[in-house]
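FYI, not all chains are in this one, though none of them got moved.
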Amino acid sequence: MEILYYLDIIGTFVFAISGVLTAASKKFDVFGALIIAFVTAVGGGTLRDILLGEFPVVWIRETNYLYIILIAFVASLLFRKYIMKLRKTLFLFDTIGIGVFTILGLQKALEVGVPAPIAVAMGTISAVFGGVIRDILCNTTPLIFRKEIYATPCIAGGLSYLLLLEFIGPMQWMVPATALIVIGIRLMAVRRGWALPKLK
Amino acid sequence: MEILYYLDIIGTFVFAISGVLTAASKKFDVFGALIIAFVTAVGGGTLRDILLGEFPVVWIRETNYLYIILIAFVASLLFRKYIMKLRKTLFLFDTIGIGVFTILGLQKALEVGVPAPIAVAMGTISAVFGGVIRDILCNTTPLIFRKEIYATPCIAGGLSYLLLLEFIGPMQWMVPATALIVIGIRLMAVRRGWALPKLK
């Protein structure tokens, strides 16, 4: 679906910007910031491809990602002050990003022919592990293991997609429906301060 | 060998529980704990498969691992207090786990046809790198690089297995013999407080 393609680009773009912001908060130099932007944007998809055995990995197959990240990188250096004020918009696009990445990861896994629960895991990994690798490279404990409702909407969206696929069959509207589930749960969670229970 | 299959399941189960305990000590939420359980249990085998080029990796090929980890995860949430009292039993099964994982990793590597020293390395990686990845995701320096005799028994067991294979040929009793070497050295090391020399 063409809209999925454009949303993927937007998601990659916003993930890269969020990488630069994280690198800036760590006082990295420009090279460090570029790597963090890169890893945040394509790290999840890269890990998914490695685990599934799809080589070369996504950003080597399609060089577009490289250019999108470079543009996002330059843009976030040039318009840094402006971007800081756009946090709400960025948050929205980041949320769209995890929705889209979940679906793309899930579809990729289904193409390869893995069992359903693995496909849901692959969708979730695509969406959230870029952020995990980013946090590890920045030497901080991954945020999503502690605080945020971030992976839960991806898992819920992935499961919904599979259930729809199983009981209704492939339909055009299933992709936007799944994306809306991911995005809706995520927005609700942040607005209402939902959090997963912690272990003691 | 069938017994190896059941010991593999027990090892996976216990590794997953130890992951949950580590996540709890870091105050992770339930999603974080699930990921850490997962990574502790299958991280070593996953890294081995990636390095050897065996795709899709082990827990995608055999979904059983996924369910064992989920059961271990739920069990450790439900019976947390009880589990804390079982530390000695857990330690024993953890030690059985590294013994079994070493042999399975070694056999896998020999199947692929790598040279002997690489096969020993692959056995050791299968057994200990789940814990390394767990520690990295928890943002602590990997324990086995500093304190514990943990990898040494795996290396010793792997070398013994290869020597037996070379000079005596394949025999049924070699697998339990190797497992006993790994487990024996590990138990002795912990009981007597053995430690590798540190670098200054």
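By letter and in written order, the chains are A and B; residue numbering begins at 1 in each of them.
In the analysis below, contacts are C-beta pairs under 8 Å (C-beta built on N, C-alpha and C of every residue); 3 or more make two chains touch, one makes a residue touch a chain.
None of the values given here were measured: they were computed from a predicted structure.
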Field: Overall number of sequence copies in the complex as this file defines it, 2 displayed
entry: 3
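Throughout what follows, only the chains that are shown with their structure count from here on.
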Interchain centroid distance [CA atoms averaged], chain A/chain B, Å: 31
- request: Using the touch rule from the top, collect the residues of chain B that touch chain A in their complex.
  value: 20, 23-24, 26-33, 35-36, 46, 50, 55-57, 59-60, 63, 66, 77, 136-139
- prompt: Hey, which residues of chain A end up touching chain B in the complex?
  reply: 50-53, 112, 114-115, 117-118, 121, 132, 136, 139-142, 144-147, 151-152, 195-200
